[in-house]
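Below you'll find the structure, written out as structure tokens, and then a few comments.
A single protein chain has been removed from this complex, and every other one stays in its place.
Should a chain be cited, it is by its letter among A and B, assigned in written order, with residues numbered from 1 in that chain.
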Amino acid sequence: MAEATQARKVPGSGMVAGLWVTLSTMFKTIFRPGSHLATVNYPKVKETPVPRARGVIALDQEACTVCMLCARSCPDWCIYIEGHKEEQPPATPGGRIKVRATLDRFDIDYALCMYCGICVEVCPFDALFWSPEYEYSEVRMGEMLHDMDRLQDWLTTVPENPGLEK
Amino acid sequence: MDFLTDLFSNFFVSLAGKLLLVALMIPLIGMALGFAEMKLSAKMQARVGPYFAGGRWGWAQLIADGVKFFQKEDLIPEQADRPVFKLAPVLVLVGTVSLFVVVPFGPGLIFRDLSVGIFFALAVSSLTTIGVLMAGWSSANKYSLMGGIRAAGQLIAYELPLILAVVGSVILAGTMSMEGIVQAQIDAGYPFVVLQFVGFIVFMIAALAELTRIPFDMPIAESELVMGYLTEYSGFRFLFFFLAEFATMFTMSAIAVTLFLGGYWLPGVPESALEFAGPVILMGKVFLLVFAMIWFRWTFPRFREDQLQSLAWKWLIPLALVNIAVTAVFKVLL
Partner (left out) sequence: MALDQDLVRHLSETSVSVSLETPNMTLNIGPQHPSTHGVLRLVARVDGERAFDVHPVIGYMHRGYEKLSEVRTYPQITTLVNRIDWVSGYANEVPFIVAAEKLMQIEVPERAQFIRLILTEMARISSHLVFMASYPLELGAATPLFFALRERERILDLLEGVTGGRFHPNFNRIGGVKPAYGSGSQTRKLPQDLPAGFFAETRDAVEHVLGVADEIESLVAGNEIILARTKGVGLLPVDVAVSHGVSGPNLRASGVAFDLRKVESYLPYHRFDFEIPTGAVGDCWDRWWVRLAEIRQSARIIQQAIDGIPSGPLQAKVPKVIKVPKGETYVRAENPKGEMGYYLVSEGGQGPYRLKIRSASFSNISILPWILEGVLVPDIIAIMGSLDFVLGDVDR
């Protein structure tokens, strides 16, 4: 059973120990700033987030089949999808006409998004990806609704898989 | 040169010059010490401190803060007592500025060498107590009232150790004039802190309490009372309090240096050089004491009000009285 420390024997030595901690931190911060700082000088210095960080969601429009699974599983219902069916010419002459669902609208409202990742997880066609980008704050809340093309642009920021622990 | 000497021998011109100098020094010293506090406290907490204002060192941060305070809206709560509310910061600042009068920066470099210099300083520093009480009462805010009441108890309680701690040095010097005390230390060859160590410690603790700095900042108590008696003050009026705190830090440290640490004199410096080296030496010693005050503020938590009071009444005042008695006895015998 861990016991609590008692007050020190010499009265005042606890305060002196505290003073020593502060003073040594001060010297460490002045002379060896890299090791000990609690803060970084944003925006001059930016910390890179880890590859898995949930910054923003990117969309691959080609892979999306408008199955609506992501919109249905979002806890906030912040994904707005509209699509239509397009007929495509058959691959070989005389073959069947293929019908393909195409996206008209795919908006994610980041003012509502909880960054939970359920949409990315349930997509069966790997159309949604996480990207660690986080600097997209806006002045007006209406601009937090990212439309299809903006989401496609985020795709370039999705990192490669760095590998797993053995 | 003769023209200038003749000009300044005129009483009114020299008075105007001294007033101007004091008016300039207060904001400058306030800003310099405020900046020192920001940077030093940041280093103690493993942060960087002001960085962007004015280039890499952030030296313009306090100037920017001053401008910011100036241009803020003048808010007075509706139910506040308006004349008292407006007068309170003025009183606090007047108390601080008056202390500047008797700080000796060098031999002859004192605004007015009163023959009761230290007595005057202690009397005038009590004006801040009244100012604080007025601020707490007139804010029409329960938190401010609590801060003001706590301040009343604390500041009055710590006046006594402040005064009594000084007496030992005065006995050793034989005079109450500030220049006279420094001269007595020069004549004796050692700063009075050697004999008056207890008095020095009591004075520094009482000075911290008079400034309501941590560990004695119950009247402000940021985590309990939002800002205590300062809660409703914003903008220009808050700047008065802010400057007053740092300027009082400077003057209290300067008085401590004068009384105990030898003032503008260092053993080994010839007297002829003291005209120019004096202010520098004084600033150096004051900076050491101010550093200690900043160091204590960011290391220790705050005392509770009853612990504060028992520290003052049960420990500091008896210690100071014993100090006076022992000093007087030794002065008579030796």
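General observations
Following the convention adopted for this analysis, contacts are C-beta pairs under 8 Å (C-beta built on N, C-alpha and C of every residue); 3 or more make two chains touch, one makes a residue touch a chain.
For clarity, every value in this text was computed on a predicted model and none was experimentally measured.
One chain is not depicted; across the entire complex it touches A, B. Note that of A:Ile30, A:Ala101 or A:Cys116, the residue touching the chain absent from this view is A:Cys116.
The chain that is not drawn here is touched, among residues B:Gly131, B:Pro161, B:Pro215 or B:Gly263, by B:Pro215.
Residue B:Met44 is the one among B:Met44, B:Ala173 or B:Val193 that touches the chain not shown. Not every partner is drawn; the one left out touches chain B at residues 41, 44-47, 142-143, 146, 149-150, 214-215, 217-218, 221-224, 226, 298-307. In the full complex, chain A touches the omitted chain through residues 1-2, 4-5, 7-8, 11-15, 17-18, 20-22, 25, 37-38, 49-54, 60, 73, 75, 114-118, 120-121, 123-126, 129-130, 158-165.
We take it that only the chains that are shown with their structure count from here on.
Chain A and chain B have centres, each the mean of its CA atoms, that are 51 Å apart. Listing the residues of chain A that touch chain B in their complex gives 15, 18-19, 21-23, 25-26, 28-30, 33, 36-39, 41. The touching residues of chain B, counted against chain A in their complex, run 40, 42-48, 51, 295-296, 298-300.
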